[in-house]
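One protein chain is absent from this view; the other protein chains keep their places.
The letters A, B and C name the chains in turn, as written, and every chain counts its residues from 1.
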Amino acid sequence: MTREGNPAPPSARVHVCEYRVIYGDTDQMGFAYYANYLRWFEVGRNEYLRAVGYTYLRLEAEGIILPVVEAGCRYLRTAHYDDLLRIESWIEELGRVKVRFGYRICRNGEAEPLATGFTVHASLDPQSRPRRVPESLVAALRRFELEG
Amino acid sequence: MTREGNPAPPSARVHVCEYRVIYGDTDQMGFAYYANYLRWFEVGRNEYLRAVGYTYLRLEAEGIILPVVEAGCRYLRTAHYDDLLRIESWIEELGRVKVRFGYRICRNGEAEPLATGFTVHASLDPQSRPRRVPESLVAALRRFELEG
Amino acid sequence: MTREGNPAPPSARVHVCEYRVIYGDTDQMGFAYYANYLRWFEVGRNEYLRAVGYTYLRLEAEGIILPVVEAGCRYLRTAHYDDLLRIESWIEELGRVKVRFGYRICRNGEAEPLATGFTVHASLDPQSRPRRVPESLVAALRRFELEG
Partner (left out) sequence: MTREGNPAPPSARVHVCEYRVIYGDTDQMGFAYYANYLRWFEVGRNEYLRAVGYTYLRLEAEGIILPVVEAGCRYLRTAHYDDLLRIESWIEELGRVKVRFGYRICRNGEAEPLATGFTVHASLDPQSRPRRVPESLVAALRRFELEG
(Lines give C-alpha, C1' and ligand atoms only; values in the text may rest on other atoms or scores of the structure.)
Protein backbone atom coordinates (compact mmCIF):
# COMPACT_ATOMS: atom_id res chain seq x y z
CA MET A 1 0.00 0.00 0.00
CA THR A 2 2.85 2.40 -0.52
CA ARG A 3 1.42 3.84 -3.68
CA GLU A 4 -1.45 5.82 -2.26
CA GLY A 5 0.86 7.68 0.09
CA ASN A 6 2.48 9.20 -2.97
CA PRO A 7 1.32 12.18 -4.94
CA ALA A 8 -0.42 11.63 -8.25
CA PRO A 9 1.95 10.46 -10.96
CA PRO A 10 3.05 13.30 -13.25
CA SER A 11 1.18 11.72 -16.14
CA ALA A 12 -2.20 11.89 -14.39
CA ARG A 13 -4.46 14.91 -14.56
CA VAL A 14 -5.68 15.84 -11.10
CA HIS A 15 -9.19 17.12 -10.63
CA VAL A 16 -9.88 19.37 -7.65
CA CYS A 17 -13.13 20.04 -5.82
CA GLU A 18 -14.07 21.28 -2.37
CA TYR A 19 -16.02 20.09 0.63
CA ARG A 20 -16.81 21.90 3.88
CA VAL A 21 -16.62 19.72 7.03
CA ILE A 22 -19.83 19.84 9.10
CA TYR A 23 -20.45 18.96 12.74
CA GLY A 24 -22.03 15.71 11.61
CA ASP A 25 -18.68 14.67 10.10
CA THR A 26 -16.74 15.07 13.34
CA ASP A 27 -16.52 12.75 16.30
CA GLN A 28 -15.85 13.35 19.97
CA MET A 29 -12.08 13.31 19.46
CA GLY A 30 -12.79 16.65 17.72
CA PHE A 31 -11.70 15.39 14.29
CA ALA A 32 -13.51 14.16 11.20
CA TYR A 33 -14.53 10.50 11.62
CA TYR A 34 -12.42 8.14 9.54
CA ALA A 35 -15.24 6.61 7.49
CA ASN A 36 -16.18 10.03 6.11
CA TYR A 37 -13.01 10.17 4.01
CA LEU A 38 -14.52 7.43 1.85
CA ARG A 39 -17.57 9.65 1.34
CA TRP A 40 -15.25 12.46 0.28
CA PHE A 41 -13.48 10.12 -2.13
CA GLU A 42 -16.90 9.57 -3.68
CA VAL A 43 -17.43 13.33 -3.95
CA GLY A 44 -14.05 13.54 -5.70
CA ARG A 45 -14.67 10.83 -8.28
CA ASN A 46 -18.23 12.04 -8.98
CA GLU A 47 -16.87 15.50 -9.79
CA TYR A 48 -13.94 13.99 -11.71
CA LEU A 49 -16.36 12.15 -13.99
CA ARG A 50 -18.55 15.25 -14.36
CA ALA A 51 -15.48 17.26 -15.42
CA VAL A 52 -14.67 14.54 -17.95
CA GLY A 53 -18.16 15.05 -19.36
CA TYR A 54 -19.27 11.54 -18.46
CA THR A 55 -21.20 11.54 -15.20
CA TYR A 56 -21.79 8.39 -13.23
CA LEU A 57 -25.52 8.84 -13.96
CA ARG A 58 -24.71 8.57 -17.67
CA LEU A 59 -22.65 5.43 -17.07
CA GLU A 60 -25.59 3.88 -15.23
CA ALA A 61 -27.94 4.89 -18.04
CA GLU A 62 -25.61 3.05 -20.43
CA GLY A 63 -25.80 -0.09 -18.32
CA ILE A 64 -22.48 0.13 -16.47
CA ILE A 65 -22.02 0.17 -12.73
CA LEU A 66 -18.68 0.69 -11.02
CA PRO A 67 -18.98 -0.76 -7.50
CA VAL A 68 -16.00 -0.36 -5.18
CA VAL A 69 -14.08 -3.62 -4.75
CA GLU A 70 -11.28 -2.22 -2.64
CA ALA A 71 -10.59 1.00 -0.77
CA GLY A 72 -7.79 2.25 1.41
CA CYS A 73 -6.92 5.42 3.26
CA ARG A 74 -3.93 6.76 5.15
CA TYR A 75 -4.77 9.34 7.77
CA LEU A 76 -1.79 11.66 8.11
CA ARG A 77 -3.24 14.67 9.89
CA THR A 78 -6.68 15.48 11.25
CA ALA A 79 -9.51 17.40 9.58
CA HIS A 80 -11.64 19.64 11.79
CA TYR A 81 -15.10 21.14 11.85
CA ASP A 82 -15.58 23.90 9.29
CA ASP A 83 -12.36 23.09 7.43
CA LEU A 84 -12.71 23.71 3.72
CA LEU A 85 -11.20 20.59 2.18
CA ARG A 86 -9.61 20.33 -1.23
CA ILE A 87 -10.31 16.90 -2.70
CA GLU A 88 -7.83 15.88 -5.40
CA SER A 89 -8.81 12.93 -7.58
CA TRP A 90 -7.12 11.21 -10.47
CA ILE A 91 -7.18 7.95 -12.37
CA GLU A 92 -4.36 5.68 -11.28
CA GLU A 93 -5.16 2.76 -13.53
CA LEU A 94 -7.63 2.20 -16.31
CA GLY A 95 -7.98 -1.48 -17.10
CA ARG A 96 -10.41 -3.30 -19.32
CA VAL A 97 -12.85 -4.16 -16.52
CA LYS A 98 -11.37 -2.17 -13.67
CA VAL A 99 -10.68 1.45 -12.74
CA ARG A 100 -8.48 2.66 -9.91
CA PHE A 101 -8.81 6.19 -8.55
CA GLY A 102 -6.25 7.94 -6.34
CA TYR A 103 -7.12 10.75 -3.90
CA ARG A 104 -5.53 13.34 -1.71
CA ILE A 105 -7.48 15.38 0.84
CA CYS A 106 -5.87 18.67 1.89
CA ARG A 107 -7.01 21.56 3.99
CA ASN A 108 -7.54 24.41 1.58
CA GLY A 109 -4.44 26.56 1.26
CA GLU A 110 -2.11 23.85 2.58
CA ALA A 111 0.24 21.67 0.53
CA GLU A 112 0.63 18.73 2.91
CA PRO A 113 -2.27 16.30 2.66
CA LEU A 114 -4.47 15.29 5.58
CA ALA A 115 -5.08 11.94 3.96
CA THR A 116 -4.35 9.95 0.82
CA GLY A 117 -6.23 7.01 -0.51
CA PHE A 118 -7.53 4.96 -3.37
CA THR A 119 -10.58 3.07 -4.58
CA VAL A 120 -10.68 0.21 -7.07
CA HIS A 121 -13.87 -0.28 -9.08
CA ALA A 122 -15.09 -3.23 -11.11
CA SER A 123 -16.86 -2.45 -14.35
CA LEU A 124 -20.05 -4.52 -14.33
CA ASP A 125 -23.32 -4.78 -16.18
CA PRO A 126 -26.57 -4.55 -14.16
CA GLN A 127 -26.48 -8.35 -13.68
CA SER A 128 -23.09 -7.95 -11.97
CA ARG A 129 -21.13 -9.56 -14.82
CA PRO A 130 -17.79 -7.99 -15.78
CA ARG A 131 -18.20 -5.65 -18.71
CA ARG A 132 -15.51 -3.69 -20.49
CA VAL A 133 -15.20 -0.04 -19.59
CA PRO A 134 -17.01 1.61 -22.55
CA GLU A 135 -14.78 2.92 -25.33
CA SER A 136 -16.59 6.25 -25.17
CA LEU A 137 -15.57 6.67 -21.52
CA VAL A 138 -11.98 5.67 -22.26
CA ALA A 139 -11.91 8.22 -25.10
CA ALA A 140 -13.38 10.94 -22.87
CA LEU A 141 -10.81 10.20 -20.15
CA ARG A 142 -7.96 10.36 -22.65
CA ARG A 143 -9.20 13.71 -23.96
CA PHE A 144 -9.51 15.01 -20.39
CA GLU A 145 -5.94 13.96 -19.58
CA LEU A 146 -4.56 15.55 -22.73
CA GLU A 147 -6.35 18.85 -22.12
CA GLY A 148 -4.95 19.06 -18.58
CA MET B 1 -45.82 18.74 18.26
CA THR B 2 -46.72 18.19 21.88
CA ARG B 3 -47.66 14.58 21.34
CA GLU B 4 -44.23 13.10 20.83
CA GLY B 5 -43.02 14.55 24.09
CA ASN B 6 -45.45 12.25 25.84
CA PRO B 7 -44.99 8.61 26.72
CA ALA B 8 -46.72 5.99 24.61
CA PRO B 9 -50.46 5.91 25.17
CA PRO B 10 -51.54 3.13 27.57
CA SER B 11 -53.33 1.38 24.72
CA ALA B 12 -50.18 0.97 22.61
CA ARG B 13 -47.81 -1.93 22.95
CA VAL B 14 -44.24 -0.74 23.18
CA HIS B 15 -41.46 -2.69 21.53
CA VAL B 16 -37.97 -2.38 22.95
CA CYS B 17 -34.60 -2.97 21.29
CA GLU B 18 -31.05 -1.83 21.93
CA TYR B 19 -28.32 0.08 20.16
CA ARG B 20 -24.75 0.79 21.27
CA VAL B 21 -23.48 4.30 20.38
CA ILE B 22 -20.20 4.24 18.42
CA TYR B 23 -17.58 6.94 17.91
CA GLY B 24 -18.94 7.51 14.42
CA ASP B 25 -22.28 8.56 15.95
CA THR B 26 -20.78 11.29 18.12
CA ASP B 27 -19.71 14.80 17.17
CA GLN B 28 -17.14 17.14 18.57
CA MET B 29 -19.54 18.43 21.23
CA GLY B 30 -19.01 14.94 22.68
CA PHE B 31 -22.63 13.88 22.14
CA ALA B 32 -24.44 11.81 19.56
CA TYR B 33 -25.16 13.90 16.42
CA TYR B 34 -28.82 14.86 16.11
CA ALA B 35 -29.46 13.24 12.71
CA ASN B 36 -28.52 9.81 14.12
CA TYR B 37 -31.67 9.68 16.22
CA LEU B 38 -33.62 9.28 12.97
CA ARG B 39 -31.43 6.28 12.15
CA TRP B 40 -32.24 4.83 15.56
CA PHE B 41 -35.95 5.42 14.97
CA GLU B 42 -35.49 3.27 11.86
CA VAL B 43 -33.81 0.56 13.95
CA GLY B 44 -36.80 0.72 16.30
CA ARG B 45 -39.51 0.40 13.66
CA ASN B 46 -37.62 -2.35 11.77
CA GLU B 47 -37.47 -4.41 14.95
CA TYR B 48 -41.08 -3.52 15.82
CA LEU B 49 -42.23 -4.94 12.49
CA ARG B 50 -40.02 -8.02 12.90
CA ALA B 51 -41.58 -8.66 16.33
CA VAL B 52 -45.01 -8.34 14.74
CA GLY B 53 -43.96 -11.07 12.32
CA TYR B 54 -44.22 -8.79 9.29
CA THR B 55 -40.82 -7.42 8.35
CA TYR B 56 -40.41 -4.44 6.10
CA LEU B 57 -38.77 -6.79 3.58
CA ARG B 58 -42.01 -8.74 3.44
CA LEU B 59 -44.01 -5.56 2.94
CA GLU B 60 -41.75 -4.62 0.02
CA ALA B 61 -42.12 -8.11 -1.41
CA GLU B 62 -45.90 -7.59 -1.29
CA GLY B 63 -45.59 -4.34 -3.21
CA ILE B 64 -45.92 -1.83 -0.37
CA ILE B 65 -43.42 0.84 0.54
CA LEU B 66 -43.72 3.08 3.58
CA PRO B 67 -41.59 6.17 2.90
CA VAL B 68 -41.31 8.74 5.68
CA VAL B 69 -43.41 11.84 4.98
CA GLU B 70 -42.75 13.58 8.27
CA ALA B 71 -40.37 13.14 11.18
CA GLY B 72 -39.74 15.02 14.38
CA CYS B 73 -37.49 14.68 17.40
CA ARG B 74 -37.13 16.39 20.76
CA TYR B 75 -33.66 16.20 22.24
CA LEU B 76 -34.02 16.26 26.02
CA ARG B 77 -30.65 14.99 27.22
CA THR B 78 -27.48 13.92 25.43
CA ALA B 79 -26.38 10.43 24.40
CA HIS B 80 -22.67 9.63 24.67
CA TYR B 81 -20.15 7.27 23.15
CA ASP B 82 -20.59 3.67 24.27
CA ASP B 83 -24.02 4.31 25.80
CA LEU B 84 -26.28 1.32 25.43
CA LEU B 85 -29.54 2.85 24.23
CA ARG B 86 -33.00 1.43 24.72
CA ILE B 87 -35.16 2.24 21.72
CA GLU B 88 -38.88 2.12 22.45
CA SER B 89 -41.24 2.08 19.45
CA TRP B 90 -44.97 1.91 19.13
CA ILE B 91 -47.73 2.62 16.64
CA GLU B 92 -49.39 5.95 17.35
CA GLU B 93 -51.86 5.90 14.48
CA LEU B 94 -52.81 3.34 11.89
CA GLY B 95 -54.79 4.93 9.09
CA ARG B 96 -55.90 3.55 5.76
CA VAL B 97 -52.90 4.88 3.82
CA LYS B 98 -50.76 6.20 6.65
CA VAL B 99 -48.90 4.87 9.69
CA ARG B 100 -47.49 6.95 12.52
CA PHE B 101 -44.81 5.55 14.83
CA GLY B 102 -43.81 7.04 18.17
CA TYR B 103 -40.36 6.57 19.77
CA ARG B 104 -38.49 7.12 22.99
CA ILE B 105 -34.74 6.73 23.28
CA CYS B 106 -33.42 6.10 26.80
CA ARG B 107 -30.02 5.23 28.20
CA ASN B 108 -30.31 1.66 29.37
CA GLY B 109 -31.27 1.46 33.04
CA GLU B 110 -32.70 4.98 33.09
CA ALA B 111 -36.37 5.95 33.07
CA GLU B 112 -36.09 9.50 31.73
CA PRO B 113 -35.77 9.58 27.95
CA LEU B 114 -32.89 11.21 26.10
CA ALA B 115 -35.19 11.94 23.18
CA THR B 116 -38.71 11.38 21.95
CA GLY B 117 -39.94 11.50 18.40
CA PHE B 118 -42.21 10.28 15.68
CA THR B 119 -42.29 9.35 12.02
CA VAL B 120 -45.28 9.40 9.68
CA HIS B 121 -45.26 7.02 6.73
CA ALA B 122 -47.36 6.96 3.59
CA SER B 123 -48.45 3.56 2.33
CA LEU B 124 -47.60 3.50 -1.38
CA ASP B 125 -47.33 1.03 -4.22
CA PRO B 126 -44.04 0.85 -6.15
CA GLN B 127 -45.35 3.54 -8.54
CA SER B 128 -45.74 5.87 -5.54
CA ARG B 129 -49.54 5.79 -5.60
CA PRO B 130 -51.37 5.61 -2.25
CA ARG B 131 -52.31 2.06 -1.41
CA ARG B 132 -54.21 0.81 1.61
CA VAL B 133 -52.16 -0.69 4.39
CA PRO B 134 -52.65 -4.45 3.75
CA GLU B 135 -55.31 -6.16 5.86
CA SER B 136 -52.81 -8.87 6.76
CA LEU B 137 -50.49 -6.25 8.31
CA VAL B 138 -53.38 -4.60 10.17
CA ALA B 139 -54.39 -8.01 11.52
CA ALA B 140 -50.82 -8.83 12.56
CA LEU B 141 -50.51 -5.46 14.34
CA ARG B 142 -53.80 -6.01 16.18
CA ARG B 143 -52.67 -9.46 17.31
CA PHE B 144 -49.34 -8.02 18.48
CA GLU B 145 -51.09 -5.32 20.52
CA LEU B 146 -53.45 -7.82 22.15
CA GLU B 147 -50.62 -10.17 23.09
CA GLY B 148 -48.70 -7.33 24.78
CA MET C 1 -46.16 21.61 13.09
CA THR C 2 -47.94 23.57 10.39
CA ARG C 3 -45.41 26.35 10.37
CA GLU C 4 -42.50 24.60 8.76
CA GLY C 5 -44.64 23.61 5.79
CA ASN C 6 -44.90 27.27 4.95
CA PRO C 7 -42.42 29.40 3.07
CA ALA C 8 -40.21 31.74 5.01
CA PRO C 9 -42.09 34.73 6.37
CA PRO C 10 -41.67 37.85 4.20
CA SER C 11 -39.79 39.54 7.00
CA ALA C 12 -37.04 36.91 7.12
CA ARG C 13 -33.97 37.06 4.92
CA VAL C 14 -33.39 33.71 3.28
CA HIS C 15 -29.86 32.45 2.79
CA VAL C 16 -29.22 30.03 -0.06
CA CYS C 17 -26.44 27.48 -0.49
CA GLU C 18 -26.01 24.29 -2.48
CA TYR C 19 -25.30 20.62 -1.85
CA ARG C 20 -24.78 17.81 -4.37
CA VAL C 21 -26.37 14.47 -3.38
CA ILE C 22 -23.89 11.57 -3.38
CA TYR C 23 -24.45 7.82 -3.56
CA GLY C 24 -23.77 7.60 0.15
CA ASP C 25 -26.81 9.83 0.79
CA THR C 26 -29.25 7.56 -1.05
CA ASP C 27 -30.89 4.35 0.10
CA GLN C 28 -32.17 1.34 -1.74
CA MET C 29 -35.53 3.00 -2.45
CA GLY C 30 -33.42 5.14 -4.80
CA PHE C 31 -33.99 8.36 -2.84
CA ALA C 32 -32.00 10.32 -0.31
CA TYR C 33 -32.32 8.78 3.17
CA TYR C 34 -34.51 10.82 5.50
CA ALA C 35 -31.92 11.44 8.22
CA ASN C 36 -29.65 13.21 5.72
CA TYR C 37 -32.00 16.18 5.50
CA LEU C 38 -30.98 17.05 9.05
CA ARG C 39 -27.35 17.06 7.89
CA TRP C 40 -28.33 19.43 5.09
CA PHE C 41 -30.15 21.67 7.57
CA GLU C 42 -26.81 21.86 9.39
CA VAL C 43 -25.07 22.83 6.13
CA GLY C 44 -27.69 25.54 5.69
CA ARG C 45 -27.36 27.08 9.14
CA ASN C 46 -23.55 26.90 9.07
CA GLU C 47 -23.52 28.88 5.85
CA TYR C 48 -26.23 31.23 7.13
CA LEU C 49 -24.06 32.12 10.11
CA ARG C 50 -20.98 32.48 7.89
CA ALA C 51 -22.91 34.90 5.64
CA VAL C 52 -23.90 36.86 8.74
CA GLY C 53 -20.20 37.16 9.54
CA TYR C 54 -20.51 35.17 12.75
CA THR C 55 -19.53 31.55 12.20
CA TYR C 56 -20.44 28.83 14.62
CA LEU C 57 -16.72 28.43 15.31
CA ARG C 58 -16.65 32.03 16.53
CA LEU C 59 -19.67 31.40 18.74
CA GLU C 60 -17.91 28.41 20.28
CA ALA C 61 -14.76 30.48 20.79
CA GLU C 62 -16.91 33.00 22.68
CA GLY C 63 -18.23 30.26 24.95
CA ILE C 64 -21.65 29.68 23.39
CA ILE C 65 -22.95 26.39 22.07
CA LEU C 66 -26.27 26.00 20.27
CA PRO C 67 -27.27 22.32 20.57
CA VAL C 68 -30.42 21.25 18.78
CA VAL C 69 -33.31 20.70 21.19
CA GLU C 70 -35.96 19.98 18.57
CA ALA C 71 -36.00 19.22 14.86
CA GLY C 72 -38.70 18.39 12.36
CA CYS C 73 -38.92 17.70 8.67
CA ARG C 74 -41.71 17.23 6.13
CA TYR C 75 -40.73 15.15 3.13
CA LEU C 76 -42.82 16.31 0.19
CA ARG C 77 -40.95 14.90 -2.82
CA THR C 78 -37.84 12.77 -3.15
CA ALA C 79 -34.25 13.84 -3.73
CA HIS C 80 -32.10 11.66 -5.99
CA TYR C 81 -28.45 10.85 -6.55
CA ASP C 82 -26.54 13.69 -8.18
CA ASP C 83 -29.33 16.24 -7.61
CA LEU C 84 -27.94 19.68 -6.94
CA LEU C 85 -29.94 20.86 -3.95
CA ARG C 86 -30.69 24.43 -3.01
CA ILE C 87 -30.77 24.76 0.77
CA GLU C 88 -32.73 27.79 1.96
CA SER C 89 -32.27 28.80 5.60
CA TRP C 90 -33.67 31.61 7.68
CA ILE C 91 -34.19 32.58 11.28
CA GLU C 92 -37.77 31.93 12.37
CA GLU C 93 -37.42 33.08 15.94
CA LEU C 94 -34.68 34.71 17.92
CA GLY C 95 -35.35 34.47 21.62
CA ARG C 96 -33.16 35.33 24.59
CA VAL C 97 -31.84 31.79 25.07
CA LYS C 98 -33.26 30.08 21.99
CA VAL C 99 -32.96 30.29 18.21
CA ARG C 100 -35.27 28.67 15.70
CA PHE C 101 -34.17 28.13 12.10
CA GLY C 102 -36.49 27.31 9.19
CA TYR C 103 -35.37 25.45 6.05
CA ARG C 104 -36.54 24.55 2.59
CA ILE C 105 -34.70 22.07 0.39
CA CYS C 106 -35.38 22.36 -3.35
CA ARG C 107 -33.90 20.74 -6.41
CA ASN C 108 -31.94 23.45 -8.14
CA GLY C 109 -34.05 25.20 -10.76
CA GLU C 110 -37.34 24.11 -9.21
CA ALA C 111 -39.70 26.25 -7.14
CA GLU C 112 -41.54 23.50 -5.26
CA PRO C 113 -39.60 22.24 -2.26
CA LEU C 114 -38.59 18.63 -1.71
CA ALA C 115 -38.72 19.15 2.02
CA THR C 116 -39.29 21.80 4.64
CA GLY C 117 -38.16 21.74 8.23
CA PHE C 118 -36.94 23.50 11.30
CA THR C 119 -34.47 23.20 14.15
CA VAL C 120 -34.69 24.80 17.59
CA HIS C 121 -31.45 25.51 19.41
CA ALA C 122 -30.78 26.30 23.05
CA SER C 123 -28.13 28.90 23.76
CA LEU C 124 -25.86 27.39 26.42
CA ASP C 125 -22.51 27.98 28.01
CA PRO C 126 -19.92 25.16 27.95
CA GLN C 127 -21.33 23.86 31.27
CA SER C 128 -24.71 23.47 29.56
CA ARG C 129 -26.34 26.33 31.45
CA PRO C 130 -28.69 28.64 29.53
CA ARG C 131 -26.86 31.74 28.39
CA ARG C 132 -28.30 34.70 26.50
CA VAL C 133 -27.65 34.82 22.80
CA PRO C 134 -24.77 37.35 22.64
CA GLU C 135 -25.74 40.92 21.76
CA SER C 136 -23.06 40.96 19.07
CA LEU C 137 -24.73 38.02 17.31
CA VAL C 138 -28.16 39.61 17.61
CA ALA C 139 -26.77 42.83 16.12
CA ALA C 140 -25.07 40.92 13.28
CA LEU C 141 -28.31 39.08 12.50
CA ARG C 142 -30.29 42.32 12.47
CA ARG C 143 -27.77 43.91 10.09
CA PHE C 144 -27.92 40.83 7.84
CA GLU C 145 -31.72 40.96 7.71
CA LEU C 146 -31.74 44.68 6.89
CA GLU C 147 -29.19 44.28 4.10
CA GLY C 148 -31.28 41.50 2.50
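What we mean here is this: a contact is a pair of C-beta atoms (placed from the backbone, for glycine too) under 8 Å apart; a residue touches a chain by one contact, two chains touch by 3 or more.
The structure presented is a predicted model; accordingly, all values stated were derived computationally and were not measured.
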item	value
Option from A:Val16, A:Val68, A:Leu94 or A:Ala140 whose C-beta touches the chain left out	A:Val68
On chain C, residues whose C-beta touches the chain left out of the figure	23-24, 26-31, 33, 35, 80-81
Absent chain, residues of chain B that touch it	20, 22-24, 38-39, 42-43, 46, 55-57, 81-82
Those residues of chain A which, in the complete complex, touch the missing chain	1, 29, 31, 34-36, 38-39, 42, 65, 67-76, 78, 119
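One rule holds in what follows: only the chains that are shown with their structure count from here on.
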item	value
Cα superposition angle of chain A on its copy chain C, in degrees to the nearest 5	180
Remotest chain, chain C as reference, centres from CA atoms	A
Averaged-CA centre spacing for the pair chain C and chain A, given as whole angstrom	29
Set of chain C residues in contact with two or more other chains	39, 42
